[in-house]
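The complex appears here minus one protein chain, its other protein chains still in place.
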Amino acid sequence: MSFPARHLSAPDLAQRLALVRDSSQALVDGLNPEDCALQSMPDASPAKWHLAHTTWFFETFVLERFAPNYAPFRTGFRDFYNSYYHAVGEQFPRAQRGLISRPVLAEVFAYRSHVDAAMQLLLGAETLPEDCLALVELGLNHEQQHQELILTDLLHLLSLNPFHPAYRAGACSASPPAPPLGWSRFEASIVDIGHDGIGFAFDNEMPRHRQFVEAYEIADRPVTNAEYLAFVGDGGYQRPELWLSEGWQVAQAQGWSAPIYWRRQEGGWQEFTLRGLQPLDPSRSVSNVSHYEADAYARWASARLPTEFEWEHAADSGARGILPGAVWEWTSSAYAPYPGFRTAPGAVGEYNGKFMANQYVLRGGSCATPASHIRPTYRNFFPSYARWQFSGIRLARDGSIR
Amino acid sequence: MSFPARHLSAPDLAQRLALVRDSSQALVDGLNPEDCALQSMPDASPAKWHLAHTTWFFETFVLERFAPNYAPFRTGFRDFYNSYYHAVGEQFPRAQRGLISRPVLAEVFAYRSHVDAAMQLLLGAETLPEDCLALVELGLNHEQQHQELILTDLLHLLSLNPFHPAYRAGACSASPPAPPLGWSRFEASIVDIGHDGIGFAFDNEMPRHRQFVEAYEIADRPVTNAEYLAFVGDGGYQRPELWLSEGWQVAQAQGWSAPIYWRRQEGGWQEFTLRGLQPLDPSRSVSNVSHYEADAYARWASARLPTEFEWEHAADSGARGILPGAVWEWTSSAYAPYPGFRTAPGAVGEYNGKFMANQYVLRGGSCATPASHIRPTYRNFFPSYARWQFSGIRLARDGSIR
Amino acid sequence: MSFPARHLSAPDLAQRLALVRDSSQALVDGLNPEDCALQSMPDASPAKWHLAHTTWFFETFVLERFAPNYAPFRTGFRDFYNSYYHAVGEQFPRAQRGLISRPVLAEVFAYRSHVDAAMQLLLGAETLPEDCLALVELGLNHEQQHQELILTDLLHLLSLNPFHPAYRAGACSASPPAPPLGWSRFEASIVDIGHDGIGFAFDNEMPRHRQFVEAYEIADRPVTNAEYLAFVGDGGYQRPELWLSEGWQVAQAQGWSAPIYWRRQEGGWQEFTLRGLQPLDPSRSVSNVSHYEADAYARWASARLPTEFEWEHAADSGARGILPGAVWEWTSSAYAPYPGFRTAPGAVGEYNGKFMANQYVLRGGSCATPASHIRPTYRNFFPSYARWQFSGIRLARDGSIR
Partner (left out) sequence: MSFPARHLSAPDLAQRLALVRDSSQALVDGLNPEDCALQSMPDASPAKWHLAHTTWFFETFVLERFAPNYAPFRTGFRDFYNSYYHAVGEQFPRAQRGLISRPVLAEVFAYRSHVDAAMQLLLGAETLPEDCLALVELGLNHEQQHQELILTDLLHLLSLNPFHPAYRAGACSASPPAPPLGWSRFEASIVDIGHDGIGFAFDNEMPRHRQFVEAYEIADRPVTNAEYLAFVGDGGYQRPELWLSEGWQVAQAQGWSAPIYWRRQEGGWQEFTLRGLQPLDPSRSVSNVSHYEADAYARWASARLPTEFEWEHAADSGARGILPGAVWEWTSSAYAPYPGFRTAPGAVGEYNGKFMANQYVLRGGSCATPASHIRPTYRNFFPSYARWQFSGIRLARDGSIR
């Protein structure tokens, strides 16, 4: 395992497990079974699937291996809830996750209880091997990642509904007014990048290594809706010179004219949010933009996106307004292994490494990100076209241009 | 209206309305909200949608026009549950019916109750115009058509589930053993085709008119699973000379090797049914085959499909074993207007006529068809590739070949 | 063979062969090798392919079987130029016919000469079996069908060229002014349909049989550009109530707003023709419309398309202005086998029969049709969406409406 060297103890993990598992389930409180069963597009998954797949993770990677008397909840789940681990076996086709009515939501809840009980039993045992503890901690962080996906996928699903239903009243509610934009400046230097191994981190955050970073400036807050609206108003979506060639093609083919959840209405711009359709809040960070849009906006603003190394260095240096924001922030860095990167042995080696192609790194965290996940070294990643994440824009510029 | 000249009375309609509406709802008794919300493919619709759309039909075509004080249940439903009536307004995209979690099933039930009450109020009124009564009767027959679709669409949905869930224990249960195949022979003659206008019929069954039919023979029962299995075993799906060119292309592109719900397993062939996965019943009529497969089978059997005129003439003549069967029976007739066909004025004119292209007529009725729909003149129609209907095969052959 | 009972003699066939083969080659006189090599869409083929495939037909079906000492021009051609005959062997993928630069045009000419010489040698032999003569005659008619396709496919190819190149100065030049529209009326009767077997006919024109035809009227000339322009001007492409549902979907998805070769320009409508871009001729028959458009126009004009039986009966009866026209005329009849239809044994049995699904019959002939092909019983057929053929509209209406 390239995961943390020193782990939480079994009792600590047992306590965190209860908390994390409860908070997942709390996300669907008040939803209907239908809300949790539908899949709005192949990139998204039903909430019910997220709740089951995170359970499957514990069952497959922890209980199967370390709890010899464990009886699987239902044998067919092994393939059915396998997301993408070839080493585990077959996978049910991703695009068809929303075509499965049964198990119904209540049965998924029962599955969760079954596995939770077995996990608590296991963690109460006298001694557990190191890699078991590491896998439990990985499972917790994995589930927290899916907590955010539950929200982003629900938002996308509800956004297709002509009746504009709200997910929940206060969800990801409005941020305080944005201050005027300021910049932090850093001189060229060799910087240390990546996680130091103290506490949990994903394998893709390691190993810690050196990068040379030229002088740069980085904005002290993300781009706001008001600023992005100026871009839209200035013909931002009609001017190919502002766009990457591939971005322009995608935007034309799909008819983009604003961020995915913006709605132009008679009384002005609205935004579809987890709280339903709301007037566009000018002071809030623009959210749910693709890498293509972020890049075009930056070009229009005579700036650029930061590299992930600039971003991490600024965060490490305590630069003003870097951690945390309300949106993930696209960087200009393609998602790639750090020098010396090694995948973990076994199936969990498939966790991150095999996705290091044609995706871009996002840094920071969003209103939907569990707070414990927000750290300077965390590397989120999505394809350039992805718009259904809470992804925004932080500007940077070369230090030499001042 | 080209619909019936003499209608049921308002009290009769009120009684039938209650029965038909209840039987629709009974079809989803015991199902979960998830079962009713999912859409397995663009050609199918969620059960919840069928329940709402049939309600919309009464609301839009009857209550809006004839019940002046009627308050719509929810304004947005007018577009949302419009299937394909351009004259009514916009339509929600068909392929996205399964992306809508709300209204939830319980709200659709409330919608049904709301409209049912208004309909009963209307039908209790002293006098109602003729075309109002005609539209109510059309609405009842419309809803009965959707009752069958609820079952065919649920079967398709459940068939994708790796856990093989059953819809209901006794649904469309096995038929009695098939007798040996016999033939009825008819000489060449001018025959009368189409509905005579006494009692309800759809516009596409009219006007009654003449056709010349050459001498023919028609089988006295549909093709059985045992017979179709012989076709499969004889390489039926590997021999292009048996197939229409287009059918061969579709079959190759989609990897057909047996009817859609057949499953080859270690212990022999199984069939996925509304009762779950069952051993293939050799004496049961082969079901859920496309027009392409029906045509290929007939060629393999040195026979052909009947024309819809031959079929109707045989049924009218009381030929043995024509009415009713357990499956719809593909004919060789393309779906086309009868000579002198006129569509009804207004939106209901879109009911049948505009689909008269590139579809083939099926005659008879299936185990899922309401009994009152089974009549010699009824014209069902689906595209050549359709396999998710309870569609089977009846053979015919030229009279001159004996 | 269901082909003609009494054939041309070998010397007559030899003479016709020379004429037909020369006229094919004359169609590409003055063209460049590039013109003959490109394929504009999967439905069309390069002219070079047509010239080679028609040659392959003689080589495969006649020389291989009846000329024992014949040496194939090049062995690989047997699969390469096989269009769709499974009984002959593999087929090169149709959509890739335009990806093959070699054999170059000159080599195809050499192939033609090689086969022509062998054919003349064969036809000079003392005695030839009946089915050999029948296959030669079929091959001649087959080649004549491809002569028309050479022109329709070239027109489509050149229509994509922004420089509007003409095929040839006088090709399919303008027709004389259209007379005012008149109608011929026929009473209900049993009519004889299909070819009587005297002289050549394709298998799909047989057997001759009876149909009952209700009273009808049929127009004495095809619809003109001026008439069709009125339909366009009246919003014909924006009114769903005029269209078949499937036609409306296709028209919307592909953005149809006029016939495929019409171009709206500043000075008025132009039409791209084999003679290049020309002002739209109001008196000329509208051409290159799909079945969907023909059907919509007829509905707009309070008429309908004739059935193929009405058309043939009118032509047989010598009705005014039926034979020949400048365009093929869409009928409302789906392409289906006649009662008692039998395919020929062997590979040529694949010639027509296997395409009898989801296509519509056209009758008559066009400016590009060899004159000897124009006869009352000839059945041309294309899918509803096809627009690259010289296909137009003749109106009909029920006799009872007068």
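As written, the chain order gives the labels A, B and C, with residue 1 at the start of each chain.
Heads up, the rule we're going with is that contacts are C-beta pairs under 8 Å (C-beta built on N, C-alpha and C of every residue); 3 or more make two chains touch, one makes a residue touch a chain.
Quick caveat: nothing in here was measured; it's all calculated off a predicted structure.
For the chain that is not shown, the touched chains among those present are A, C, taking the whole complex.
Summary of contacts with the chain left out: across C:Leu99, C:Ala117 or C:Ala169, the touching residue is C:Leu99.
Note that of C:Phe61, C:Phe80, C:Tyr237 or C:Trp256, the residue touching the chain absent from this view is C:Phe80. Residues 32-35, 37-38, 40, 48, 76, 79-80, 92, 96, 98-105, 157-158, 160-163, 165 are the ones on chain C that touch the missing chain. By the touch criterion stated above, the residues of chain A touching the omitted chain are 84, 86-87, 188, 190, 209-212, 214, 240-241, 243-248, 291-292, 295, 332-334, 336-337, 339-340, 349-350, 354-358, 384, 398, 400.
The rule is simple: only the chains that are shown with their structure count from here on.
Under the contact definition, chain B and chain C share no contacting chain. The chain with its Cα centroid farthest from the Cα centroid of chain B is A. Per-chain Cα centroids separate chain B from chain C by 36 Å. Centre-to-centre separation of chain A and chain B, using mean CA positions: 46 Å. Centres computed as Cα averages put chain A at a distance of 58 Å from chain C.
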